[in-house]
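Below is one structure; the comments refer to it alone.
One chain of protein is taken out of this complex; the other chains stay put.
Just so it is clear, A and B label the chains in written order, and each chain counts residues from 1 on its own.
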Amino acid sequence: MSKPLTLHEDRLFPADKTVRSIARRLYAEVRGLPIISPHGHTDPAWFAGNAPFPDATELLLAPDHYLYRMLYSQGVPLARLGVPSRSGPSHADPREAFRTFAASWKLFRGTPSAMWLTHVFVEVFGFDVALSPETADLYFDSINAQLATDVFRPRALFDRFKLEVLATTESPSDDLRHHRAIRESGWAGQVITAYRPDPVVDVEHEGFGEAMERFAALSREDVSTWRGYLRAHRVRRAAFKDAGATSTDHGHPTARTADLSDAEAEALYQVILSGKATPEQAELFRAQMLTEMAKMSLDDGLVMQIHPGSFRNHNAEVHARFGRDKGADIPTRTEYVRALKPLLDRLGNERDLCVILFTLDESAYSRELAPLAGHYPILKLGPAWWFHDSPEGMRRFREQTTETAGFYNTVGFNDDTRAFLSIPARHDVARRVDAGFLARLVAEHRLDEDDARDLMVDLTYNLPRRAYRLDRSRPAGLAHGA
Amino acid sequence: MSKPLTLHEDRLFPADKTVRSIARRLYAEVRGLPIISPHGHTDPAWFAGNAPFPDATELLLAPDHYLYRMLYSQGVPLARLGVPSRSGPSHADPREAFRTFAASWKLFRGTPSAMWLTHVFVEVFGFDVALSPETADLYFDSINAQLATDVFRPRALFDRFKLEVLATTESPSDDLRHHRAIRESGWAGQVITAYRPDPVVDVEHEGFGEAMERFAALSREDVSTWRGYLRAHRVRRAAFKDAGATSTDHGHPTARTADLSDAEAEALYQVILSGKATPEQAELFRAQMLTEMAKMSLDDGLVMQIHPGSFRNHNAEVHARFGRDKGADIPTRTEYVRALKPLLDRLGNERDLCVILFTLDESAYSRELAPLAGHYPILKLGPAWWFHDSPEGMRRFREQTTETAGFYNTVGFNDDTRAFLSIPARHDVARRVDAGFLARLVAEHRLDEDDARDLMVDLTYNLPRRAYRLDRSRPAGLAHGA
Partner (left out) sequence: MSKPLTLHEDRLFPADKTVRSIARRLYAEVRGLPIISPHGHTDPAWFAGNAPFPDATELLLAPDHYLYRMLYSQGVPLARLGVPSRSGPSHADPREAFRTFAASWKLFRGTPSAMWLTHVFVEVFGFDVALSPETADLYFDSINAQLATDVFRPRALFDRFKLEVLATTESPSDDLRHHRAIRESGWAGQVITAYRPDPVVDVEHEGFGEAMERFAALSREDVSTWRGYLRAHRVRRAAFKDAGATSTDHGHPTARTADLSDAEAEALYQVILSGKATPEQAELFRAQMLTEMAKMSLDDGLVMQIHPGSFRNHNAEVHARFGRDKGADIPTRTEYVRALKPLLDRLGNERDLCVILFTLDESAYSRELAPLAGHYPILKLGPAWWFHDSPEGMRRFREQTTETAGFYNTVGFNDDTRAFLSIPARHDVARRVDAGFLARLVAEHRLDEDDARDLMVDLTYNLPRRAYRLDRSRPAGLAHGA
C-alpha cells in the first residue's frame, strides 16, 4: 500500500499559530509573482532547441549531484545511477537506476532535495502517491510519458513556471550559439547569459589551455600579451552583454583580490602563460583578475558575483574516473576582510558598481559579510548558497545578516541550479522561509506587518531585479510578454 | 497620512503564548531596576557642562556610525549626513540631513538601530507618528524644541533614565578635567571613567606620538625607558581610579598576549619608541602590554576588559577623508586559546583578578570563550558586543555560552554606546531578550521559574555590579542619591 503524497499548504511555516497565520498572509502576497532567476546553471540548448527532455533518470537523477552524492555516501556506485564518466555515458539501465534511487529515498528525509523533488512530483508531474520501491516503476513510466508530451518541453515549462527571466552561465570560450538561437527563434522567453571567466582565469583549471585558444579565436585578440588578454575580456563581455548578460560570475577557491601595478600584472601574466605558475602565482592571478573584472564592470555595468570557498573535486578517485562537478566539492573556511581589501581600496566607494558576495562558510555571515555589506556601497550579499540553500540555511542567513546589513543590502533569491524542474520548488521554499522569518519579527513586534508585506515583495521580486540590473537593460526583442 | 507609532508591551518576547507569559513575568521583575552602564563611550563633557544638546542631526545622526554606515552602504555620501570630516565640520544643512535620513528609514527595518530609535522617539521624545519623509520636519523641529528645554539637559536625562552608574572611556593622555568638573559640581550622578591605554600602547595608532607626550606630561614620568613607561601607567591608573574608574579597556586587533622577560620587554620598548617597529613588533608589544596591564590590575584592582578583533578603519578612502571610527570597522576571525595562554600561564589562577573577554567572532562563543571562562578563575564573558548587540546576537550569546560557562561567568549587559539617548532602549532590549531566553528554559522545564526570577535580577543588576566591582569602590561623594 503506497503512502499518499501531498504538499501541505503551510509547509515550512513556523508551527506557532500566531506566527503561522502572519506567515500565511505574507506568503499570499508573493505566491503568484513571477520568478526572477538571475543566477543558475541550466542549459541554454534546452530553450534553443526546445527538444523534449529525456527520461526520468537522465533528467532528474544523473545530473543532480545533490542526489547522487548522498547515495554515493551510503555506498551506491555512481555508475549505477546513470552518472556519466570520463570514458563516456553510463551503461546503467535508466529504470534500474531510478529503482535504486527510489529504494534509497529515505536517505533524503529532512533534506532540501526531498522537499524540492516532492514539489516536482506533485506540482510538475501530478503524483499523489509517495516515491517508494513499490512506486518506482510507476514514477519512471509516468514521468517519461509526460516528458514526451509538448507541454513538458522546455519552453512550455518555462512559461508554466512563470519565469520572468532565467540567467544561464557561460564561459568566455562559449560562442553563445544557443542564446543566439533563442533570440533568433522569436520566442519571448527571457533566457540570458552570464559571464563566467574562470576557465580562462584559473590556470589550475584542467581546460585552461583549450579555453584560452577558443577565447582568443572568439575575441579575435592576441592573448599572448596582458593588454591583449584584457581586451579579449572586454570583447567577450560585450558579446555576453549583447546576449542579455547583466552579470559576471567568479568561482574562486578564495575571496582573495589584488591590485598589482601594470608591470607586475604583465609579468605575472607571462608566468601564467608559461605553464610554470606556482600555486601562489595562480592564486595571485585569480586575485588580480577579480579587480580587473571589477574595473571592467565599472565601465560596462555588469554586476559582479563572487562565489568563493569551494574546494573543487576533493575526491581524487571520483575526479579521475568521473570528472569535475561530481558531488565532491567541499566548502572551506573563507576569509573576506583582508582578502577583499585590495579591490575595496581601489573601487569600494564607487556609486555605480555592484559586487555580490556569496559564502559557503556561514561563520562569515555575522562576522565579516554583513559588516562589509553594511558599509561599502559596492557590496551586496547573495542569498544562502549551495549547501546552505535550505530552510535552516536560509533562516541562518537572515538571522545572522539582517541586524547588521539590513534587508536592502541583500539581493533576493538565486536558485543556482541545473535542475530546471526544481526551480519553482526552490523559489517557493525561499518565499516561505522569508515569510516565516518576517512573520516571527512581526509576532515579536520588531517589524510592522505592513512593512513586512512590503519587504516580502521586495525580497521576492524587486531586490533581485534591481541588484542584477534586470530593470535597466533588456536585450531588444527579449521582453517577456511584450 | 502618517502611520501611528507605538512600543508594544510584548516586544521582543517569543511569540509562543506559554513562553511569552513567562517572559512577561520575568521582565516585570527588572523593568523598574536602575541602569548599570559599566562600559560605554558617552562624553563626560556633557555631564560636566550640562549644556543643552544641539539639534536632532548633530545629536542623533551625525555621531552614530550604526546609522550612517547603513546609509553610506546604500550610496548616501557621509557629508550629506552631517558627519564631520578631517577638514572640519560638515557643511550639510542639519534639516536636509535629517530629511535624508528619514527618507531612508526603511533601510533599518529589522535592525537594532530601528528598535533603539523607535524607543527614543516614543519614550524620550513622545512621538506617536512614525518617522517618514512626511514627518521628517515634524520630528526635526519637535526634537530640537525639546532639546532646548531644561528637562532634556544631560543631567536631567541621566536622572530620568535611572542611571545608577555610567562609565565613560578615556585615554591615559586625557586629563580627566570633565570627570573632575562633574565631581566638583556637587551633582550626585555617578559618572565614572575607565582606563583605555590603546593610544599609548598601539604604536600603529595614528596619534601615538602625541598621546605619549601628553602621557609623559600628565604622569610626570620619564617614558623613554620601559620602567618609566610602566610607572607612568601606574600613575595614570591611580588617577583614573581616583576619578571613579573600576576598569580598564583594551581594543586590540587580536587577543594575543605575551610574557616576555624584562630584558626582552625593555628591548622591544626601545624599538617601539624608535618608530621603526615592524607590524609583528607592534603586535608583540600590544600582547606584552595586556599581560602588564593584568599584573597592574592584580595590584590596583581595576577590572580588565579585552575587546579584540576589529579591523579598524578598513575603508582607506573614508579614513583618509573622514578619520577614525566612521563605520568602517570590520570584525575578523579571532583566536583566544593560544592567544591568551601567556597571560593565563602567568595569572590565570589568581583569585582576585577579573578579565572580561569580548568578541566580534561569534564562532568563538561555544568553541573557545565559554570553555575558557568555564574554567579559569580570572575570566568572565562580556555580553554580545557591537554588531552582535542585537536581539538575535544576544540570543546566540546565551544559547552558545550558557551550557558551558553558565550564567555566573557572564557579567550582564554593556550598552557600549556613545548614543546617550539610546541607553535605556539598549538595556531594555537586553532585559527583554534575557527574559525571553530564560522563559524558554522555564517552558522547556530546564529551569525553575523562581531560579529564572533570581537570574533575571542577577543578569540585570547584580552581575554587572559585582563583575565591575561597582559594589566595592565608590569615589567619595559620588554615591547616587546619597
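We take it that a residue touches a chain if its C-beta (ideal position, glycine included) is under 8 Å from a C-beta of that chain, and two chains touch if they have at least 3 such contacts.
Note that the coordinates shown come from a computational prediction; the quantities given were computed from them, not determined experimentally.
Participant: From the list A:8, A:220 or A:351, pick the residue that touches the absent chain.
Facilitator: Considering the complete complex, A:8 is the one touching the chain left out.
Participant: Of the residues B:194, B:211, B:245 or B:441, which one touches the chain left out of the display?
Facilitator: B:441
Participant: For the chain not shown, which residue from B:92, B:433 or B:455 touches it across the whole complex?
Facilitator: B:455
Participant: Touching the absent chain in the whole complex: find that residue among B:195, B:322 or B:376.
Facilitator: Within the whole complex, the residue contacting the unshown chain is B:376.
Participant: Write the list of chain A residues that the hidden chain touches.
Facilitator: Within chain A, the residues touching the omitted chain are 3, 8, 10-17, 69-70, 72-75, 106-112, 115, 311, 314-318, 327-333, 360-363, 387-388, 390-393.
Participant: List the residues of chain B that touch the chain left out of this view.
Facilitator: Its contact residues with the unshown chain are 16, 18-19, 335, 337-338, 341, 344-345, 348-349, 351, 363, 366-368, 370-377, 379, 399-400, 402-409, 440-441, 443-448, 450-451, 454-455.
Simple rule for what comes next: only the chains that are shown with their structure count from here on.
Participant: Hey, how far is the Cα centre of chain A from the one of chain B, in Å?
Facilitator: 40
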